[in-house]
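Working notes for the structure below.
All protein chains of the complex are present and in place, except for one that has been dropped.
Let's look at subunit A:
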Amino acid sequence: MSVTRETVAKIAKLARISMDEQELDRMVPEFNSILDWVEQLGEVDTSGVEPMTAVMPQALRLRADQVNADPLTGGGIRDRVLANAPDAEHGFFAVPKVIE
């Protein structure tokens, strides 16, 4: 599998990463060498093998439906949530105006 310059440019755009022409030139072969490397896995015949989701067999744990049971994963921490925001007003995050 190999990608074109257009594909790389599109992926950069979807990821909101700005790239100039030189960076794109450099990125196309880098992308392709990563893809080639990973593609080696395709040489292994995995027909009939269940996809593995964890090395140790374990099940997804579920939480109880309890509000703020654990302070690390609960709400009521507006100041902490807003602390790193570049801009916040009246308890909201403030961002440059976005309108469809």
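Structure notes:
The criterion applied here is as follows: a residue touches a chain if its C-beta (ideal position, glycine included) is under 8 Å from a C-beta of that chain, and two chains touch if they have at least 3 such contacts; residues count from 1.
We adopt the following convention: contacts and distances are computed from a predicted model.
Chain not shown in the complex: UniProt lists it as "Aspartyl/glutamyl-tRNA(Asn/Gln) amidotransferase subunit B", one of "Aspartyl/glutamyl-tRNA(Asn/Gln) amidotransferase subunit B", "Succinate--CoA ligase [ADP-forming] subunit beta", "3-isopropylmalate dehydratase large subunit" or "imidazole glycerol-phosphate synthase".
Contacts to the hidden chain, counted on subunit A, fall at residues 10, 13-14, 16, 53-54, 58-70, 72-78, 80-82, 87, 89-100.
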